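Note that one protein chain of the assembly has been removed; the remaining protein chains are unaltered in position.
The chains carry the letters A, B and C, assigned in the order they are written, with residues numbered from 1 in each.
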Amino acid sequence: MYNSIGNILQLTTFGESHGKAVGGILDGCPSGIRLDSDLLQRDLERRQVGDKPWGIDFEEFATPRREPDNVDFLSGLIDGTTLGTPIAFSIGNSDIRPADYQQLSHLYRPLHADRTWEQRFGTRDPRGGGRASARETVTRVVGGVFAKTLLNNHGISIEGRIQSIGGHPLTSKEAAMEAKAYLSDLKQNGDTTGGVITCTMHGLPAGIGNPVFDRLQSRLAAAIMSIPSVRGFEFGSGFRSAQSTGSQYINIAKESPDGILGGISDGNDITIAVAMHPVCTLAQGITCSDAQGGEHYLKPNGRHDVCHIPRSVVIVEAMTALVIADLILERHTNTQS
Amino acid sequence: MYNSIGNILQLTTFGESHGKAVGGILDGCPSGIRLDSDLLQRDLERRQVGDKPWGIDFEEFATPRREPDNVDFLSGLIDGTTLGTPIAFSIGNSDIRPADYQQLSHLYRPLHADRTWEQRFGTRDPRGGGRASARETVTRVVGGVFAKTLLNNHGISIEGRIQSIGGHPLTSKEAAMEAKAYLSDLKQNGDTTGGVITCTMHGLPAGIGNPVFDRLQSRLAAAIMSIPSVRGFEFGSGFRSAQSTGSQYINIAKESPDGILGGISDGNDITIAVAMHPVCTLAQGITCSDAQGGEHYLKPNGRHDVCHIPRSVVIVEAMTALVIADLILERHTNTQS
Amino acid sequence: MYNSIGNILQLTTFGESHGKAVGGILDGCPSGIRLDSDLLQRDLERRQVGDKPWGIDFEEFATPRREPDNVDFLSGLIDGTTLGTPIAFSIGNSDIRPADYQQLSHLYRPLHADRTWEQRFGTRDPRGGGRASARETVTRVVGGVFAKTLLNNHGISIEGRIQSIGGHPLTSKEAAMEAKAYLSDLKQNGDTTGGVITCTMHGLPAGIGNPVFDRLQSRLAAAIMSIPSVRGFEFGSGFRSAQSTGSQYINIAKESPDGILGGISDGNDITIAVAMHPVCTLAQGITCSDAQGGEHYLKPNGRHDVCHIPRSVVIVEAMTALVIADLILERHTNTQS
Partner (left out) sequence: MYNSIGNILQLTTFGESHGKAVGGILDGCPSGIRLDSDLLQRDLERRQVGDKPWGIDFEEFATPRREPDNVDFLSGLIDGTTLGTPIAFSIGNSDIRPADYQQLSHLYRPLHADRTWEQRFGTRDPRGGGRASARETVTRVVGGVFAKTLLNNHGISIEGRIQSIGGHPLTSKEAAMEAKAYLSDLKQNGDTTGGVITCTMHGLPAGIGNPVFDRLQSRLAAAIMSIPSVRGFEFGSGFRSAQSTGSQYINIAKESPDGILGGISDGNDITIAVAMHPVCTLAQGITCSDAQGGEHYLKPNGRHDVCHIPRSVVIVEAMTALVIADLILERHTNTQS
């Protein structure tokens, strides 16, 4: 189903942005895994205020919508340890302001899913983006924490990083400060920008994944492309590989292996890169359309991100962790008799 | 399972490169669809000799391994029309030369799945690449022909194109001839190269696809990443979108829409771009490794591609068609009561 | 996953018997369906106090564990109407008495899943039956209410009935009173009994279901066999058909059709029969075992059913409704182009 991801370790999520709560059920998590509460708090906070590459704080470019994100675990845990049963969790939507959206309920915002949602379901939540809102991603972070803990027990770690913001690479502290200055300018203008996030899987053993249609990279790509605003995905040498000659590529891959061959991990680190387009709610104002084709100029309330990239690193990590944990649990199945 | 793709329209494939046959079962295809034999022959031929962008022939850079590719339909058709039952087909492997591979059976070729396959399954086919061979892709083309025909009945067409070969864009006849000259040089040197293929879905109605995890782009990405040698995937504005500001991006998307919002088609054309690394069997020779860490210099037999991009366009089309046809069949399900 | 059921309309449930809450997510429910609150309350009550065949009340044979069963809807509904998004719901476990189970945490009760659960998951909930408790079935009833409403919109109704209790058929008011007298005797002796429930699907159109492996009866059987204590399933002429001759059977089926041919509905009513073994917690006392093979005589606390059949009718209905609603949503897929 379209609100579930994973085969063995399966996350099903629920919740509208301005409804009562968002949450999910994580099914298939083995018993005996201790919930790492510190990691949970850290990852939830990273999603709210964003990462601080090279120690530089980008929090001022994140939406001021802040909710306590208190995760209420309803099942599946006893004394903080998993039972092997479905782990249900709910996070109340405390900072909801449906009134802010009343004016929007008949408008289609540019590059939002307002209209396509109507075309698909015949209706949409009049109280805001509904499921097509970044609010939904908090449930991925919770699922990701269990996946990361499980992977940790297998010596595998998942590390996300900002590669670039609005075309500005974050390769040093100076570069990060330049990117910050760029964002300050954009904020001044009521504009926004996107960026590229990378994520590396360390410690993955060889032999994980499947050939033909269910390749490791197919699973990763599907999970990553499900994150709002993602427009591109690559792994290893990515789009650059298309420009090299075979002899060059063999040398490149010797130095820095792609990590996957034939859909199966080869024991090297795997790095993916993820391109995200800018947030399309601009403080400078946006032009919305309506069902009759009319245009409406709108000044948003200011509770939106100038740049969501720092806040999205943990989401990319969560989706990556969910995919890899799922494949780790699967690995004892289709092998030798 | 890892040899199947699709939910409603499901293709399951079989066959080792140097075994008796390759083939598949296409399940879930509605009744009453006429098999388009011309399209089948044309697409099978495109996979053998490659596309001819701007009329330029790239056949000389394709592997001389040529098989008649006679598709033997075992079930699911009566008088060339589908019955609604599983369509089974088999294509004999006539031009097999297992002896060519005897020397390889204990070696791991660079950037091939020889070793990872062993790590995953505890064994591998000593007669060549087995399932991890481009031979497998012929079954995707057959499945794709049914998907294209079904889509055609819905006014949807799928059009693949070569965007670039080894970094040379194919934007005109002159550019295509330059790319051909580049390939001639590579062939001389016994080298190879990769490229980028685009594929456009025309006529897709709005409202196709699903939100949250099962997005249209997630399905496309998973299917495309399952094609051998693919390293990158993007749709619409892709990686470029990460560098633009929000105001720029809104304008870009007005001119040339991405075609998907919130995981659901918006009625505009959708274009994906696919990056493929070069074929890694080089006529100039390759260095293989063995299980003991030894290195072995090898001179391949010459039955390999200098550039597989012209031959891969139809494969990208087939996978795209299978995904879209599957979603078209699904679209009557989760909507209004 | 093993806590989910359904393809298009998918119910995933959670919750331990003596944990914080039980609940679920119903995904794939179309938009625009009004929650029938009266039906919800009626069905929840039927699960607590049991059906009253021929007006005879069997409530005194039901467990005195009574919880308010207040269903808290967390998502998927606006003004009582479905949005097409996942419907999450939670029901607090108010009447929990974990202390009652402390003595049981190292014992294996006869014919309970205490030991097999440990063998499967390496642990079990020390606070009672965990997921292997009849408490879990309340979530099926909630899912079933949405399924019934959806079916109602299609002119389909699901009607469960008690066929027999402990071998006593319930074919008349007198028969029902005899069955009640039988239960009174059992209660006196601290004993229990089982029974047979039938369930009829009225108004199902022809052409629902699938041939070969995914038959309508396969789906029904799997769903029904997932109800605790079920040991037998049949539809239409059932086990009796095995004893008839072909000519007899053709006549029987003309009078009272089985309703399914080749896995597909034929437009006639379909009736299934479900055999349930007696509840195995006896007021007269039970002999439990432990991991060391020791035996322990135990006098239960009295919060158990003498006969769970009257309370199980609504559960059989719910599972039946979930299967049929799922197939109804699926029916537009694999048909003609």
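Structural remarks
Note that a contact is a pair of C-beta atoms (placed from the backbone, for glycine too) under 8 Å apart; a residue touches a chain by one contact, two chains touch by 3 or more.
Keep in mind that this is a model prediction, so the values were computed, not measured.
Within the whole complex, the absent chain has one touching residue among B:Leu74, B:Met177 or B:Ala291, and that is B:Leu74. The omitted chain makes contact with just one of the residues B:Gln48, B:Ser90, B:Thr116 or B:Thr149: B:Ser90. Residues of chain B that touch the chain left out of view are 1-4, 8, 10, 12-16, 19-25, 27-28, 31-32, 73-76, 78, 83-88, 90, 120-127, 130-131.
Residues of chain C that touch the chain left out of the display are 1-5, 13, 110-113, 115-117, 119-123, 131-132, 136, 164, 166-167, 186, 191-196, 206-215, 217-226, 228, 230-239, 241-247, 249-250, 253-254, 258, 260-267, 275-280, 282, 284, 286, 334-336.
Going forward, only the chains that are shown with their structure count from here on.
Here chain A and chain C face each other with the same set of residues for the most part; over half of the interface numbers are shared between them.
Comparing each chain's Cα centroid with the centroid of every protein Cα atom identifies chain A as the most central.
The geometric centre of chain A is 27 Å away from that of chain B, both derived from CA atoms. A straight line joining the Cα centres of chain A and chain C is 38 Å long. Residue positions 1-4, 13, 120-123, 131 of chain A each touch two or more of the other chains.
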